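Just one protein chain is left out here, and the rest sit where they should.
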Amino acid sequence: MNLEGKQQIWNDYQKEIADDHYFYARSCIRQTFFPGSEWAYLDIMKNKLGKDVVDDPRHTTCTGIGYHSDIVPAETIMTVVARHFALMTEAGYENMTPSCITSFGIYTEILETWEHHPEIEEKIREYLWKATKREFNKPKNLAHTSDIIYKFRNEIATQSKYKLVNVHTGRPLRGVDHIGCHYSKMFPTKGIGGAEFPAVLSGLIYAWGGDVIDYPERRHCCGFGFRQYLVMANRGYSVANSKKKFESMQPYQPDFIVANCPGCAMFMDKWQYTISEMEGTTYGQDGYGIPVLTYEELSALVLGYDPWEIGLQMHQVSVEPLLDKMGIPYDPEAKYKNVRGENIGAPKCPTYLRVANL
Amino acid sequence: MAKVIIIGGGPAGCEAAHQLANQGIEVELVEKSNETGGNLNNWYQLFPDRKYAKDLNAILKGHLEHPNIRLHLGMEPKKIEKSKTGKFNVPLTDGSLLEGDSLLVATGFKIFDARRKEEYGYGIYENVITSVELENMFYNHAITTAGGNTPKRVGIIHCVGSRDEKVCNYHCSKLCCITGVKQAIEIRELLPEAEIFCFYMDMRMFGPGYEEMYREAQEKYNIKFIRGRLSEAAENMQKQLQIKVEDTLVGKPLRMTLDMMILLVGMESSEGTRQTAGELGLNLAPNGFIQPQDPHYRNNFTNVEGVFVAGCGSAPMNLTDTLADARSAASCITAYVKNHKI
Amino acid sequence: MINFWGYSISETRSINYDKNDKAMTEYIAATVPSSKLCIGCGGCTAGCTAGNLTDFNIRKVQMLMKRGETKDAKEQLQKCMLCGKCMLVCPRGVETRKMILEMLNFIKTNQKLED
Partner (left out) sequence: MYYDHFVLPFTIGLITLLIYLCFKYYKWIKSFPREERKKIRKGLFSLQTIRSGWEIFRESLLHHKIFKTNPMLGYMHMTFAFGWFLLIVVGKIESMVYHTSAFNPPYFAIFFRYFHPANETFPYSETFAFLMDLILLFLLIGITLAITKRFYSRLFGMKKTTKQRAYDLLILTVLWLIFPVRFLAESFTSGLNGGGSFLTYNAGNFFGSFLPLEHLSYPAWWVYSSLLGLFFLLLPFSRYMHIPTEMVYIFLKNWGVKQGREYNGYSEIQVNACSRCGICINTCQLNSSCDINDIQPVYFLRRIRNHEPLSKQAENCLMCGRCEASCPVGINLNAIRQSQRPDTIRVVKDTYAYVPEPEVKRAKVAYFAGCMSHLTPGIIKSMQQIFEKAKVDYSFIDERAGICCGRPLALSGNWQAAQIVMDKNQEMIEASNADILVTSCPICYKTFKEDYTLKAQIMHHTEYIEMLIREGQLKVNNMDVKTVFHNPCELGRGSQIVHAPENVLKQVSYKITTVYDGKKSLCCGGSLANTAIDSGQKTKISGDTVKAYTAYHPDVIVTACPLCKKTLSKTSTEIPVKDIAELVAEA
């Protein structure tokens, strides 16, 4: 693949990202499945990059999952989102940074809708007022938190303790960048690098010494969908999509997958177990599967955070092979212990998928 | 003696110059590049008779050796003005000033920039080339992948940059279909063993002999035509293209690996056309080409008196039509300068 | 494999041209060259007796065959009565009737080989 050609395209898809003072919007899926991930992000922002980020406990779900599965009407989700904007406005912030790709997509879509249909915006302001007596300003800048990390990738690189390089061979680690569909497929201009060759995650990998794999099904959806996954009868279709991606990336021998959408990360991590149980197939090396990380986790690893502190033991696919390659020390004994040193219990060993130290 | 300025030395400009000169009219032919022929210079063989483009070019060029024609090669108009007396003043980049009684816009078309169809990966995947680059391969009688191998499976993608709302080109470039057929046959001649596919939305075989050529491509040359638009292409480890289309005639998505993918790039109005139109205040059609006064009877007339248009400046045309259009424009101009001769 | 999931991994609907076996495709292209002339107009199918009474679609069957999708061809072709109306309507002169006979021939020969 011709990198110059790609860079040419990237030049067309650059977006403005605020420098500081962010209002943080958490993600339902991320905080459930990767709780250490959001903590790591906030810690990096505040303590490593010295940025001002507000994490308001009154902030709720954006109801995107309900919206995309036809349960929550458009007016409702708009009003919920309007409330988030109100919280941001009340806190005195203008830069909205959602952690979830679904939320990011929803926010973008709502702002675009209001842009073209001011009457709808008016109506929503009315609804919000009636319901909560709140008012809001629209965010001046909307960026996904992966955009923020992308913006500061070089700062992170300068502070990094570990590189995305195999310490044993010196070879750059091969990473798969998986972009959430709602990040740029709906509005290509709102994503760094556009929809065809997004740069937001590959930018991180390159900045931190790794190499990016361009496999044929790179653009393909992880299969999460909403209706697909939520309805059990459709779930086979959901897994089939992940499988298609794994089969396509496998020949390139990826060392890890990084995703900016919490749903994708969760799916690509958990489905590897499902596929192994259903078909006896495992991907990656030696039957361990391909480790799947969120970009926050990847940043935290690069910056030298303790793997168990950022919650990597919550992953289905063992991250230890990746940690070994990067040369990150870890205490195998501490994997299934909480901060107080109490045992949190180890998962049952899968039939086919290998789990480190189990 | 009446004098006409022709902007653009492609086939339309050359042919019009020749016709006008034969009518005893003085012609100033301005061409920005160092040789005449325009886009014809990039073509190897023409459809449907597979004549060599250079042969036709030679004929057109030969006609320019006429005492009434003055060639201004490698020059562009600095500006184009119409005076109050109805004369046209065109200062050129070398400082000279042309003056004419009438002006013919023969500024032609430009090839669609395939990079705008990002999902096809032109400029990114090394084995994606345009139909223009393919012509160059025909010149050298060798078709190889970027890695120097003989392709075993070649795909030709129709309508790249044409009939596509996503690049704001609603118009049909008209020639790509038959170009695809011609090029597929030429590929077959160079690669007898390869599998060759054309992915099309419609096959628009509008000219004489075109449909017959299409038939021949299918039956004799074993070119396979699949009705379906390429949605996306990806590159695999062997630098092949993995493509996804729908085989619309069977209603199923289709995936296939190609060693080489050729984009049949469409036609857009050239910068020269837009610039000239801007300076003279010519009306442009929604597709960006110059809008003639009337599509049937006054197709060489523009909204500015004395300014005429010929060739692909007004719409995508094949060479037959371009040359006919040029002759038609020449006859309109002849009548015009005779009527306005004081 | 125990299916305690309540679902299984869906098979793809898409035609995988790279993997499909194209022995029949090549056989038909060689024995019925006119079959390559099809432009998918559907005239053959519109007048087809079997096609009007069943889901038999000769246009589709042969197009799928050309992509190496021959799984359903055998069952589908059994519905044809070989009346030849399709051939009379074809604007491209495809020897549809012969094509069907040759497809049946191919299936029969290969069946024998398998048995």
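First chain written, first letter: the chains are A, B and C, and each begins at residue 1.
Basically, a contact is a pair of C-beta atoms (placed from the backbone, for glycine too) under 8 Å apart; a residue touches a chain by one contact, two chains touch by 3 or more.
Just so it is clear, the structure is predicted and the values come from calculations on it, not from any experiment.
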| item | value |
| --- | --- |
| Visible chains in contact with the missing one | C |
| Residue among C:Met24, C:Ala50 or C:Leu64 touching the omitted chain | C:Ala50 |
| Chain C residues touching the omitted chain (full complex) | 33-34, 47, 49-50, 53-54, 78-79, 81-85, 87-90, 93-95, 97-98, 101, 104-105, 108, 111 |
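Throughout what follows, only the chains that are shown with their structure count from here on.
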| item | value |
| --- | --- |
| Interface with more contacting C-beta pairs, comparing A-B to A-C | A-B |
| Averaged-CA centre spacing for the pair chain C and chain B, given as whole angstrom | 40 |
| Chain C contact footprint on chain B (complex, rising order) | 203, 215, 218-219, 222, 224-225, 227, 244, 247, 249-257 |
| Of chain A, residues touching chain B in the complex | 1-2, 4-6, 8-9, 194-197, 214-219, 251-252 |
| Sites on chain C touched by chain A in the complex | 1, 3, 5-12 |
